[in-house]
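Missing here: one protein chain of the complex. Every other protein chain is in place.
Now for subunit A:
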Amino acid sequence: MSRYAAPGSEGAVMAYQARYDHWIGGAYVAPEKGGYFENPTPVNGAPFTEIARGTAADVERAIDAAHAAAGPWGRTAPAERAQVLNRIADRMEEHLEALAVAESWENGKPVRETLAADIPLAVDHFRYFAGALRAQEGSLSQLDEDTVAYHFHEPLGVVAQIIPWNFPILMAAWKLAPALAAGNAVVLKPAEQTPASIHYWMSLVSDLLPPGVVNIVNGFGAEAGKPLAASPRVAKIAFTGETTTGRLIMQYASENLKPVTLELGGKSPNIFFEDVSDDGDDFYDKALEGFTLFALNQGEVCTCPSRALIQRSHYRSFLDACVARTETIVQGHPLDTATMVGAQASNDQLEKILSYLDIGRQEGARVLTGGERADLGGELAGGYYVRPTILEGGNRMRVFQEEIFGPVVAVTGFTDFDDAMELANDTLYGLGAGVWTRNGTLAYRAGRAIQAGRVWTNCYHAYPAHAAFGGYKQSGIGRENHRMMLEHYQQTKNLLVSYAPKKVGLF
């Protein structure tokens, strides 16, 4: 085990600035109203930087800068844009440790995860869209011998992106890479819980981007998010978050007749058929890990496998093994490389999780392990820590129906395939799901029957570029992580061309 030094302290691999303004037009711009807010680290609850409190005037300046940059950027050769994305990826890779520590300090997640997942995935995302852009082709359709329809991909122009706080850099990369590849300029608003790490990222890559192509406006949703989402001067709004804000953003977009992509979360079932327990081999071990992934990123994942459905015939033995595996989770200082579960991202998130543990108990859910706030003492006493928790109950309980967004899994049993599918689909959401079985046919049938945008089959929580990610039902609109995303950030230009020398003959 080793521990990274806190950002800015002696021996640290990176330091945050004491203050961040808005990044507009390739330079830092102070907020017009002059306000700033403190940004605490969830690791110990202490503020480590202050952030510009943006308002409508700041958003307008950012949109102005984006409009000035969008035309030239959209006309650059695809090879040139791809090169920029590849250079961003290279630069991030060169500073992987620093970015990983910055993200861990910002969000509270373990550095082991940011080193192995968040930052490498973000790097690869830029490379993927650089490649996807190079390989993108328009089309032509020969309608008759003298008439051809050409289809071109043209950028939308200026797009708005509102980023969540659970993977601040990775979620920004998911949205930035396709939008930039497609030739758009971006106004990006980070979440107010995690507003700083994207600025550290920008400090590493700003020389690679033409001014105004990426603009970052900070602030609160009500003050900066709304004017951005409601602006008639953005061509699209992309948002990751929850349902009420998703509806509100659609409402604003409808007023301007603009498209949206929304990723709004889920209550993902993780289904363990009885044949998982046929052997105590590597696959069984992998399935136990698959169960325990509910605690990954402190459960703050839209696709958290927060409902585990276990077939009755192996229910008790498998669940006992899952409890034992969960109890081996190392919780501690997020900058320790041995730490598996760190801090929740904010105090209100901590309070929300505790309120769910309360209603879960009231509804009769049994706590098999965890079930309380973790006081890690010492320098971590002010941080936001929750013990990985397994609740056992029934699917109509609220802890089975709402994304707690904490390291909490709700477990129940099922009798057969039909029962499993009924339980899996008895939810408002349909973002992710997991299926675990040694029987390929069963896995296929389950995967097709589950109403969710992604069904991990004998795996979970993998997020490679080139696998489409997005929701069914109330989990959202649109997909990310795949080359189809390029077209989400483009519009189709059709040139309908006649090569016929003679008139049609109507007039």
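By our rule, a contact is a pair of C-beta atoms (placed from the backbone, for glycine too) under 8 Å apart; a residue touches a chain by one contact, two chains touch by 3 or more; residues count from 1.
Here is the rule we use: contacts and distances are computed from a predicted model.
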Revision key, fill the gap. The chain missing from this complex carries, among "proton-translocating NAD(P)(+) transhydrogenase", "Cbb3-type cytochrome c oxidase subunit 3", "Carbohydrate ABC transporter permease" or "UDP-glucose 4-epimerase", the UniProt name "UDP-glucose 4-epimerase"
Revision key, fill the gap. The one residue from A:G212, A:G225 or A:G342 touching the chain left out of view is A:G225
Revision key, fill the gap. Full-complex touch with the removed chain, picking from A:S197, A:S231 or A:S475, is A:S475
Practice item. Determine which one of A:E274, A:D336 or A:E403 touches the chain that has been left out. Key: A:E403
Exercise for review: Just name the one of A:V213, A:C302 or A:I450 that touches the chain not displayed here.
Suggested key: A:C302
Exercise for review: By the contact definition given up top, give the residues of subunit A that touch the hidden chain.
Suggested key: 37, 40, 53, 164-166, 191-193, 220-223, 225-226, 240-248, 251, 264-266, 300-302, 346-349, 351-352, 355-356, 358-359, 362-363, 396, 398, 401-405, 428-429, 431, 474-475
